[in-house]
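All protein chains but one are shown in place.
Let's look at chain A:
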Amino acid sequence: MYLGLKEMRHEKLRYTLLSGVLLLIALVVFMLAGLANGLSNGNRQAVDAWQARTVYLNKNANQTMSASQLKLADQKKLSGKQIAPLASLSGTLRTTNNHLKTTASAFGTSRTSFLMPKLVSGHQINGKNQVLISADLKAAGYKLGQKVRIGTTKQTVKIVGTYGKSTYMIAPTLYTDIATMNRLKGAPITSGDQQTVNGFVTKESSFKNAKHGDLEKLSIATFINKLPGYSAEQLTLNTMIYFLFVIALAIIGIFMFVLTLQKQPLFGVLKVQGIGTGHILAALLTQSIAMAVIGIVLGLGITVGLAQIMPAGLPFVVNWAQFGGYSLALLAASVVGALLSWRTVAKIDPAVAIG
């Protein structure tokens, strides 16, 4: 401790520079993590809000909702609590005068289903051709009472309520009932249990019996991973983050090793004086931990600061538990990096210092 910290104080420039390098690495790790979280959130925020456990899709849909076609009547094949039909439509939301245009993810479900979001203003859907919009759409300029179109049909719907932030596949969401959704899609059947839906979302459920036709049961986790592009995006960003841990380890390792080589004569003198390998390694560890802590803390501070001033369109989410984990990983990389010099320190022969 004493040796390590005293040396850092005396060699401020040298150790400040390395702390700076670690700071940059930590900053990139946290920024990438924040972006990965932001993208992930943009894809799944609406799904997370459902607090559901299972999704049923058509088994020929390759576990993708947009490719899945079922009938409302298929719900009879399921038993359990809180089973909600879900129809989805990804399209352009626009006001009737075309002044506002936004790519949006529209969901249709039964009016009383647990999937319907909690309202912030307006009222629940209680009639034909009504929609609820997320805070993101409200922020984009859509208002209560406004008439809008979604997708390619001429059907107009009226905004009657707004709820909190919600996105699905990087697009803000809106909710309506099943019949309205089918009218928006231009489906031939817009009432009764022969209407099409894309799937069923449930909290607790199972198949009623072994014969369940085209239905396939997915966990929510599988459903999210199968969102188009989701796992590829997350894998790419996470791989970059993991590489940065290795780079941090290598930088500390190389730097400490070069310094150790440089300081061999000094370490020889220390050993002559009865200050052994353990104490010398403790000094190296103290230094690398101190530099890592400085770099990580500043990196976190700057990341959180940047997150405040980032443009709203940039998906960025600070997840403290995850950032804490990554900080520990960076710290561990620094410790391992310093320990790479262990053999070199151990091999220094004090007799050489006397010569």
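Here is the rule we go by: contacts are C-beta pairs under 8 Å (C-beta built on N, C-alpha and C of every residue); 3 or more make two chains touch, one makes a residue touch a chain; residues count from 1.
Here, contacts and distances are computed from a predicted model.
Visitor: Which of the following names does UniProt give to the chain that is not shown: "Carbon monoxide dehydrogenase small chain", "Cell division topological specificity factor", "Putative hemin import ATP-binding protein HrtA" or "Transketolase"?
Guide: Choosing among "Carbon monoxide dehydrogenase small chain", "Cell division topological specificity factor", "Putative hemin import ATP-binding protein HrtA" or "Transketolase", the correct UniProt name is "Putative hemin import ATP-binding protein HrtA".
Visitor: In the complete assembly, which of A:49, A:270 or A:284 touches the absent chain?
Guide: Final answer for the missing-chain contact: A:270.
Visitor: Which residue, A:10, A:99 or A:211, contacts the hidden chain when the whole complex is considered?
Guide: A:10
Visitor: Per the definition of touch given earlier, which of A:119, A:218, A:247 or A:353 contacts the omitted chain?
Guide: A:353
Visitor: Considering the whole complex, not just the chains shown, which residues of chain A touch the missing one?
Guide: On the side of chain A, residues 1-3, 6-7, 9-11, 265-266, 269-270, 272-276, 279, 350-351, 353-355 touch the unshown chain.
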